[in-house]
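A single protein chain has been omitted; all remaining protein chains appear in their positions.
Lettered A and B in written order, each chain numbered from 1.
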Amino acid sequence: MELAIFYISAIVAAGGALMMILQRNPVASVLYLILSLVALAVLFVQLSALFVGSLLIIVYAGAILVLFLFVIMLLNLRGEKFTSEKPILDKGTKITLVVLFFMELVILIKQMAFPQRMDSLMTQASPDFGGVEPVATLLYTKYLYPFELTSILLLVAIVGAVIMAKRDKNEEEGER
Amino acid sequence: MTDQNWSILIPEIFLFIWALFIFGLDLGIKRKNPKILGYSAMAGLTITGILLAIFNGGILFKGMFQSDQLAIFFKVIFIGSAFMAVGSSFDIASEKIRHHRGEYYGLILFSTVGMMFLSSASELITLYIGMELTTIPLYVLAAFYKDDKLSVEAGLKYLIVGAFSSAILLYGLSLLYGLTGTTDIVTMKINLSLVFLSYGKIGPGLILAMIMVIAGIGFKLALVPFHMWAPDVYQGAPTPITAFLSVGSKAAGVVAFARIFVNGLIAFASDVMKPLDWGIIVAILAAAAMILGNITALRQRNIKRMLAYSSIAQIGYVMVGMVAASELGIASVGYYMFIYLFANMGAFTIATIFNDKTGSDGIISYSGLSKTSPIFAAYMSIFLLSLAGIPPLGGFAAKYLVFAAGIQAGYTWLVIVALLTSVVSLYYYANIIKTMYFSAEEPTIKIHPSFPANLVLLISVIGIILFGIFPGPILDWALESAKIFAF
Partner (left out) sequence: MNEYAAVLIFLFVGIGVVLFTFFLARLVRPSNPYKAKNQNYECAEPPIGSGWIQFNNRFYIFALIFVVFDVEAIFLFPWAVAFGQLGLYALIEMIIFIVILLFGLFYAWKKGVLKWV
């Protein structure tokens, strides 16, 4: 059962990512990306990283991809605009490159796959390591300082977004 | 949590609140006096510097925040560069950015706060957040001329490259965490050596992690081959921001690099550790930076692009001290950045003033400056000669120290490359001086900097000459700050 869920969500995640880049229509791409992210969230939950899984759904699928949709609608992108450009590489080269990269990845992961012997040094993670409560106790005690720094970071993000996205017209009127 | 000395956080907290105060001031007042925001930003930075002198030394949050000598040394550089960037911004503040003055100064202060947190970070998560806090305001600042296509392009390029490099850096940091099971840099060092001593080798995961961290920080430092963004961004961004980018954010990257590599991965900086030796990778990158930066700078006609390539080359010199990974190496890096602060900020300040007056960044338009504004031509010559490393200016002592550290650590070939390229660099620096002094064209332009810009120029010139002739105090301090790494 566990294995079945893993394979199904892994295939959905990889397939969704693939479909995302194959789509000409940007809105369809975003929807496939959401599909891929939800499947990824399932994988995280299977690794008992519940918090990361829920974060993926709430922040990515919930907020960031909505933002993507807004940007696509704002720029009024249509799929057909991308078709006319001449590709830099021909198909054969592309496929060869993809296969080579894939092989490289497989070899790398096979090679390194964090050596078993290092486990002895690390403190073994408790079974509920990725759950919400353990994350919370770490975040609000040991990692309190980076947590508070994050709030400054988010504040800067709001300010930056407002400055960049706001039109200046109103201000000019206000100054007169 | 009771036995901690919270007071060492005061400078950072003060500067953060001061930045909020400037935002509030901008929202509150009806823009009666355009200069008040700039002066209050400068005042805030000065007070932060004083607070830093009072409240320092100690650790907080179980060592996540370290107010050690290295952090303080670099914090002075950050505050100095922010101070000078603000000081040289008064002219553009009254014209080009008059709708967003408060945000402009506030974001500079936010970025400075980020750098300060970054330089105190002894732990990977904090280091990463500090780095983001440094760069996110800079993305916005680079695109601050919203009507100027070049500036918006600069902001966008910087944002995309910056986000990409942050992702790579984060990947590298998470690999380091995965390999060692800790985010604390000192514990990381211990765990890595334990594994190494017990088993004699570490998997290729560490190489991958090191390459990713080098690439991630390399992007921030504009180290070759991660420098492609720098000339366009430097050219398009408002000039004071370019100066701040090239000094402040580079110094921040240097601190991050020193903390991770020279402290955490110090065991892997020697030939014995092949292929895990990061020293050789960084040495090759530094050589490439010096060669490519200096040679490309020769062909530039725009002063901001020329200074961009020159700063790509300069970071190569800094990295010579870094790969030495010794006490002298870190001290020379600190000293180099300190002098670089004065020389580069000064040169960019002149470029800012000149651009305000003429709207031009072309080197050719500087011709005859020596006749109309002899003082500023002399200032500019001092800055450029210091960047080239001519005695008795500060740049000479800085380069000398860096090279000494490099030779001491056995990187003789790298020092030879550095020497040859600095001869090349003299050509394009001298070319500007030649244009200013010996051009046949009739001079027309006279520049009048505002009072704060004058102040910045004066501080820079005095700093370069004073610390060039008497490098002692700063060098002693830099050596003191390098001691924290326990080589």
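Some notes on this structure:
Here, contacts are C-beta pairs under 8 Å (C-beta built on N, C-alpha and C of every residue); 3 or more make two chains touch, one makes a residue touch a chain.
Computed from a predicted model, the values in this text were never measured in an experiment.
The residue from A:58, A:89 or A:107 that touches the chain not shown here is A:58. The chain not shown here touches chain B at positions 1, 20, 23, 27. On the side of chain A, touch with the chain left out of the figure occurs at residues 1-2, 5, 45, 51, 54-55, 58-59, 62-64, 66-67, 70-71, 73-76, 78, 132-133, 135-137, 139-141, 144, 147-148, 150-152, 154-155, 157-159, 161-162, 165-167, 170.
Please note the rule applied: only the chains that are shown with their structure count from here on.
Distance between chain centres (mean CA atoms), chain A to chain B: 31 Å. Here chain B touches chain A in the complex through residues 16, 23, 31, 60-62, 64-65, 99-100, 103, 106-107, 110, 113-114, 117, 123, 125-126, 129-130, 132-133, 136-137, 139-140, 143, 146, 155, 178-181, 191, 194-195, 198-199, 203-205, 208, going by the rule given at the top.
Residues of chain A that touch chain B in their complex: 108, 111-112, 114-115, 117-118, 121-123, 142-146, 149-150, 152-153, 156-157, 159-160, 163-164, 168, 171-172, 175.
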